[in-house]
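Report on the structure given below.
Omission of a single protein chain aside, the complex is shown with its protein chains in their original locations.
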Amino acid sequence: MDLTAPVLTGYGLWAPVAWLAAFVAATIVVYLIWKTGESSYKKGTDLERPYLSGNAEPEKGAVHIRASNLYWGFLQALKGYYDAIVPIHTGVLTDYMVWFVAVTAVLLVVIGVLS
Amino acid sequence: MKLTKSFNRSLWVFHLNTGSCNGCEIEIVATITPRYDPERFGIKLVGSPKHADVLLVTGPVTKKMAPKVRRVFEQVPAPKLVMCIGTCGQSGGVFYDSYNLDGPIDQVLPVDVYVPGCPPRPEAIIFGVVKAWEKLERLEAAQ
Partner (left out) sequence: MNETPHLSPHEVIDLYKAEFGAGIHDTRITERGEGVQKTKGYNIWIRLNRELLKPAIKKLMDIRFPHFAVIAGNDLGEEIELLYIFSVFYGTKFGEYMVTFGIRLPKNDLNVPTITDLIPGALLSEREKQEFFGITVTDIPDGRRLFLPDDFPQGVYPWRKDETGIKPEMVRELWAIDRPKDRPVPPVPEKKPVKDEPAAEGKEEKTGGAAE
């Protein structure tokens, strides 16, 4: 089988050897650029930390913003709903079972009445 | 990084105020103006010590500022020079006896060039830069 020939799949043309050659060329270029950098700095000193007008860098936990902050606006708008719902989620398994059984019962009664 | 001849041709300066009255700051800004035009020598003011070659320190070092001064000094990559502008950083100046100062700047940082004056004239600051160049040339010749 000819290794360098492109392979025709249902989604288009694949030329794996060409891809490999491109990656290798890119790696060589990146390595050359990285080699022109400054290597003689002391690791672990302040040279690695950001400049914050001379203040110490706070530990990551203090400044870390969680991904759940993305939907902050959503939470603020529905604040009333969340203030009502969140206390009901007690974390106790039997409470959740009670809710399940009660809602199933109501649902069955409603379906029975409707049909 | 080794000192090369082109290092002298472009000295990027970061200015650090350790509690000064701002008189020396105004004179440094006056030195940067087109009247004295240090930019034709390649000297420009940068906003971060990580881009700087020379640290211009003014003011006596107040107690709250001393650890920050040390941290900024460590963040300037080698090779670096420290220039102390004004007499506050050299012998206290007007604040020659104070309860809140951590001493002249050379108790906190290693200083290369001292420019006395209260505040020093822009001509004096430029003369200080010339002395810094001569020091750099000596260091480069010694390498």
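All chains are identified by letter, namely A and B, in their written order; residue positions are counted from 1 within each chain.
Operating definition for what follows: contacts are C-beta pairs under 8 Å (C-beta built on N, C-alpha and C of every residue); 3 or more make two chains touch, one makes a residue touch a chain.
Quick caveat: nothing in here was measured; it's all calculated off a predicted structure.
Remark: the absent chain touches shown chains B in the intact complex. When the omitted chain is restored, the residue from B:E74, B:D106 or B:E137 that touches it is B:D106. For chain B, the residues touching the chain absent from view are 60, 63-64, 91-92, 95-101, 103-104, 106-107.
What we mean here is this: only the chains that are shown with their structure count from here on.
Chain A and chain B, compared by their mean Cα positions, are separated by 45 Å. Touching chain A in their complex are the following residues of chain B: 1, 48-50, 65, 67-69, 71-72, 74-75, 77-78.
Partner chain B is touched in their complex by these residues of chain A: 38, 40-41, 45-47, 49, 51, 53-56.
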